[in-house]
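Omission of a single protein chain aside, the complex is shown with its protein chains in their original locations.
A, B and C label the chains in the order they appear, each numbered from 1.
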Amino acid sequence: MSDSYIPSLAIIRKITIENEAKDIKTFDMVFRHTEAMKDFKYTCGQFAQISAFGAGECPIGIASSPMNEDCIQFTVKKVGVVTAALHNLEEGTTVGIRGPFGNGFPLERMEGHNIVIVGGGFAFTTLRSLIKFILHKANRDRYRDLTVIYGARDPGELIYKHDLEVWGKRDDVNLNVTIDKAVSGWTGLVGFVPSVVKEVGPSSQNAVALVCGPPVMIKFTMPVIEGLGFSPENVLLSLEMRMKCGIGKCGRCNIGNKFVCKDGPIFTYKELQTMPKEY
Amino acid sequence: MKRKVIKKSKIPVLIKDLTMEYEVFAPVKQRGFVSFERVSSGNEACLEFQNTKKPPKEIFLPQTEILFSYKVSKNGVETTESPAVERKMVLLGVRPCDARSFVMVDKFFSSEETRDKYYSQKKENATIVGLACNHPLSTCFCTSVGGSPFGKDGMDLLLSDLGDKYLIEALTEKGENLIEKLPLFEDAQTEDNDKATELSKNAQKAVRSRVSVEGLSKKLDMMFEDPVWDQIRKKCVNCGVCTYLCPTCCCFDILDEVTDDGKRVRIWDSCQFPLFTAQGSGHNPRPSGREMMRQRIMHKFNYYVDNFGENFCVGCGRCVRECPVSLDIREIIEEICSAETK
Amino acid sequence: MNSVENSIRDVARKLLSEKKVDLIIGYEQGKVPLRTTPCFVNKIEDVEKLVWNACCDANLAKYSVGRKEKVGVVAKGCDARSITVCIIEKQIAKEKVFIIGVPCSGIIDRKKIDMKLEGREILEATVDDEKITLRGEDFKSVLPKKDFICDSCSTCQHRNPPIYDVLLGEKAPESTGVYEFSQVSGLEEKSTKERWEHFSEELGKCIRCYACRNVCPLCYCKVCFVDQTLPAWFGKTNDLSDTMIYHLVRAYHLAGRCVDCGACSRACPMGIDLRELLKKIEKTMKERFNYEAGVSLEKNPPLGEFKMEDSQEFIK
Partner (left out) sequence: MDIKNVEKSWEPRILAFLCNWCSYAGADLAGISRMQYPPNIRVVRVPCSGRVNPYFIIKALQRGWDGVLVSGCHPGDCHYISGNLVARRRFAVLKDLLEYSGIEPERLNFSWVSAAEGEKFASVVKDVVEKVKILGPAERLVKR
């Protein structure tokens, strides 16, 4: 598989519009051949190259949990050529999936720890995969307290509303959803993610923090996380880069001597501190 | 291993014989420069040359290569893989620097962990016949980066020009098999070997251009944010000449081409183009010449060193000779070496 | 050292010391024989680096585009014309550039010399007004300079910058009796098929390195049409159709703007003479609209305006 650039064919089974602006959609995909599904063994935090035939390929984080054997989900924001093409597709269309790529979250290392998940905006997709994985009954006992802090610009931009509702009702997850500015009808938290993290103040005792979001959110959240006492090796971040091959060959996604597609996209904060700031 | 000699006048016959079994690529002189072309007869090839304009990398990594094609119809999509390359190839007259570049690119493309099938298939099917340099150019600096004008890395056979004949030395089993099959060779005499040794010594001395890369990688570790990059990038116009003509540069892009049916192709790409890293959102981690120049130099003299233990440069001097604004990588290295780091 | 070189240094020194400019863009000697390389001088002590000779090939207007500081630019006739076009197109602010005009009697075409030497390497070279003296490992060769200057120089009609802030040295005699479009006319006389074959072969050599575009001072688009993705107009492979279209459209985009500095042809590593296309564009502009780019700051570029009586012999 890894030596070829041919994607496995998959059918879009369902398309869900995630936000009010309608530029974020979740695609439920099933492989055309069932063996391909078995070959596609992935973990939370990995990504795949999705082909919109005629437009090209682009890397998309996997939004479904590996526990879900039914289909693979990708949440795609319309930003460029391929994502725009994907957004124009209808249910039933054939696309290509190549992967999975990247290292993914260190699920085993995280076992027995309290998990703190901080996400902002659209970058919540692979975190959602992780939350679903942890909350799965087969895994829930392996992890301790789960705290989720998730923010978006306004209520219309919150994605995975159904999941948020389900998680909100569970007592084994401390869910904190925030929006940037107050709007009428919103009864939840208001404020930027960094300040909400400070407010919620999850303990760093025996805990791992996972942070994904736009650069500006990361920039202001990291000091707060550090302030809470998290050591750099216990903070994990997911990076984004232009990637073409997914296997560390095409040469563009490197940060220093590391390839984001192969050695990442998940890095500990400690690793990032030793890497050049070129992302 | 075996050492034989072949008269220069017999080279066309040799090529002719080789074409029976192999696709033969050899230097061909046309339009004022020499380039590797597929030859069908012995008379087209020209082994009296300094070095080719383009490195031979395009034989294994073509500028445009179809990865697979596809058809989109009502019933979905059908993909067709590009047929595996089974033909055997001989590359005749590869200069030691370029042959050495294959070893480096191999480490990257043919590693166990992730093998690039398209490159590796072609590479594995090829027999590399090197040609030692009796007269290195003033812009060559192979000896500074671990190579030599009579270097043998990456070759199956090495030809040394002894005047009216070539000494041919088998370096691998593949190479040995090739000379055994052909009746054109005579056994090498002691004086032939002695002459080659002498030529090699002279050629080594003739590489006058020296670049000090010792400790360069270590120094670059400290220099990511150094103002020296602003100096170095000044005259660079960010074209792709240095990277496209570099035997080791092998970055590529993958894109879709649609005519009647679709093709997914990979094409050469260059870290000197701003679009190389531009993301869909508009964010670009390497937005200006400073970052792009830094990437090229760091990749060659730092990142690759970290990952594979040697510099990613063979000192062929093509980027020096062809740069449209005469930006000289030797000077860049000097400038970096002389920069004071904090 | 020649007197123009001295004058360039004097002017540079004066401009820098009087703080009339923040930066001088000129040429310095390259490491390889017959080469110079762009040189950026902002300290008076570095002024000595500046040189002027028949190997000063880069079009330095390229480096004046989009600068915030005030620059003094060493400019040959063609360079000064490029700057003029950039001023008209508001890419260079007139008050931000000081044109140090130098008369030019032609730039040496290294490709022609390489052809002549058939692969022998030059280790040492000296150039004077009349001849080029070359020394290699086992040869010495003296070539008449006039036969080895760029094609763009031998047909050049503006050896002296039409627009400048200071002009150094004596004016170079403008060439007389040269028809600058003879190369184009030669091709025009051929059949359509022959022309197609000619350009297919020439442009088929292209490796899409974009050196031609990137050395051109007038190719200043933030995103070139070949790099556009929404929509992606034309392909980026080295397929002949895409390659030809790249060169045709680039030439087209230079209509009424190209000053025939020859930088693209000199930059091409594959030896494609891009001037064959650009000169045609120039000819069209001259014949149809009587326009020559970069010789006046007053005239508007022809594709930006129109006349009721423009010729329309090709329209039914």
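Just so we're on the same page, a residue touches a chain if its C-beta (ideal position, glycine included) is under 8 Å from a C-beta of that chain, and two chains touch if they have at least 3 such contacts.
No experiment lies behind these values; they were computed from the predicted model shown.
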Contact with the hidden chain (one of C:K19, C:K68, C:K222 or C:K316):
C:K316
Which of C:A80, C:A255, C:L274 or C:A293 sits in contact with the chain that's absent?
C:A255
Touch assignment to the omitted chain, from C:D57, C:D79, C:E180 or C:D242, lands on C:D242
Taking the full complex into account, what residues of chain C touch the chain not shown?
184, 187-188, 192-200, 225, 233-235, 239, 241-242, 244-245, 248-249, 251-252, 255, 277, 280-281, 284-285, 288-289, 302-303, 306-308, 310-312, 314-316
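One rule holds for everything that comes next: only the chains that are shown with their structure count from here on.
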Which word fits the touch map of the chains here: line, ring, star, complete or other?
complete
Taking contacts as defined above, which has more of them, A-C or B-C?
B-C
If you average the CA coordinates per chain, which chain's centre is most distant from that of chain B?
A
Report the chain ID whose CA centroid sits closest to the centroid of the full protein CA set.
B
Could you please state the distance in Å, as a whole number, between where the Cα atoms of chain A are centred and where those of chain B are centred?
40
Using CA atom averages as chain centres, what separation in Å is found between chain B and chain C?
31
Give me the residue numbers in chain A that touch at least two other chains, ranges are fine.
80-81
Spell out, as numbers or ranges, the residues of chain C touching 2 or more other chains.
none
Of all residues in chain A, which touch chain C in the complex?
80-81, 84
Chain A-facing residues of chain B, complex:
67-68, 70, 72, 76-77, 79, 81, 108-109, 114-118, 120, 224, 250-256, 258, 262, 264, 266, 269, 271, 276-281, 283, 285-286, 291, 298-299, 302-304, 306-307
What residues of chain C sit close enough to touch chain B in their complex?
30-32, 35-38, 40, 58, 62-63, 111, 114-115, 119, 121, 123, 137, 205, 207-211, 213-215, 227, 235-239, 263, 266-267, 269-271
